[in-house]
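Removed from the display is one protein chain of the complex; every other protein chain stays in position.
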Amino acid sequence: MKIILLTIVTTVLIDNVVLSQFLGLCPFLGVSGKIKTALGMSGAVVFVMALSSFVSAVIYELLLKPFDLGYLRTIVFILIIAALVQFVEMVLKKFIPALHQSLGVYLPLITTNCAVLGAALKNVQDGLNIGMSTLAGTGTAIGFGVAIIIMAGIREKIEGNDVPRAFRGLPLALMTAGLMAIAFMGFSSLR
Amino acid sequence: MKQIVKNTIVLLVITLVAGSLLAATYAITKNPIKQAEEQAEKEAFLAVFPEAAEFQDAEGPFHDTDSLTVGSVKRAKGTNGEELGVAVKVTTSAGYGGDIAMVIGIKADGTVSGLKILSASNESPGLGANCLKPEFQEQYAGKKAGLTYSKTGAEGNEIDAISGATITTRAVTSAVAAVLDMYEGGDGQ
Partner (left out) sequence: MKLKKGSPLERIYNGVWRENPTFVLMLGMCATLAVTTSAVNAIAMGLSTAAVLIFSNLIISALRKLIPDGVRMPAYIVIVATLVTVVEFLMHAFLTDLYDALGIYLPLIVVNCIILGRAEAYASKNPVLSSVFDGLGMGLGFTASLTIIGLVREFIGSGTLFGFTVLGDWFTPVSIFVMAPGAFFVLAIIAAVRNVIVRPHVRENAINEISCGGNCRYCSGTLCAENHRRLREDETSASAPKATEKEAKS
């Protein structure tokens, strides 16, 4: 129980995927303009990342490791993620159209979201088993969601402010991210 | 239909070529990788027992604890085969950002012969990562069981804490203390 809680706190807050690992920055900066889109993106990421962590852990444990094919993991994982995204999109479209409507546009953006591949690779590197990999992957995705939703909230607030011309757009977003990263550093004392 | 067949064949060929290329690279680099790792480990053990001529695999009184994972244990022998002490590789998970790996050398009289921190890549650069500096690691030589750290100038059996990185100092110091305790027959807690 303790280890489960610790894994969740670590992946969501302490080692936040965006603010301390720098993974998934493109969507973090690109889709954080509005809270609504940020919510959609986090939903899609949590969904895909939980699933992809599970599937890649299963394939690694049952297929790659027993046959000493660990060196194929990067190539296998990225293909799993690409296929999974396509598959999830088709399934959602067919069976849960309502969910597809809200998440659909974000799904294709996830394939080269480095956070998804990063989480799968990190699980292998840390030697986690299938259950823990899924948990860590889900936690990482929730961490992404927390970061991007907070970011969107802040950006909606400062949107109307009078910002120096040079700092409009990306620079301001990066500054905000930097300040958030400082705040998140405080969580490391939870460890 | 024809298009699908063509697509499949092209993708299959690319994947096959890619797979065999990877297998070849793996086969070629397997031994150099192993050698590089062995070399790195040997250098680390030599760092804590510079006068040793040879290291033999050994069983030690060391065991894992909550935060400590024990790696290889080696007995250091001098040029004439005399016993110099024992060196043990441990990884502590109590660092600021996670794992810190180190090799600790213990002389026969139970004092530290040397400490070599192998990796502290999760410690904050400029703060905790300063534990990789020789000035910090050299302090441990000659310390004995029950060592602690101090933030206000070390005396006796104390280590000078790295400024701004108490957690890192504590992690390293308590790992050394636990290993020394186990060496003397304690449970390392």
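As written, the chains take the letters A and B, and residue 1 is the first residue of each chain.
Going forward, a residue touches a chain if its C-beta (ideal position, glycine included) is under 8 Å from a C-beta of that chain, and two chains touch if they have at least 3 such contacts.
Note that the coordinates shown come from a computational prediction; the quantities given were computed from them, not determined experimentally.
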item: Which displayed chains the hidden chain touches across the whole complex; value: A, B
item: Absent-chain contact - pick from A:L25, A:V58, A:L99 or A:I154; value: A:L25
item: Interface residues of chain B (partner: the chain not displayed); value: 3, 6-7, 10-11, 14-15, 18, 21-22, 25-26, 29, 32-33, 36-37, 40, 119, 121, 124-127, 164
item: Residues belonging to chain A that touch the chain removed from view; value: 19-27, 29-31, 71-72, 74-75, 78-79, 82, 108-109, 111-114, 117-118, 121-122, 125, 165-175, 177-179, 181-182, 185
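Keep in mind that, in the parts below, only the chains that are shown with their structure count from here on.
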item: Centre distance in Å when chain A and chain B are each reduced to the mean of their C-alpha atoms; value: 31
item: Touching residues on chain A, where the partner in the complex is chain B; value: 71-72, 75, 188, 191
item: Residue ranges of chain B touching chain A (in the complex, touch as defined); value: 18-19, 22-23, 26, 96-97
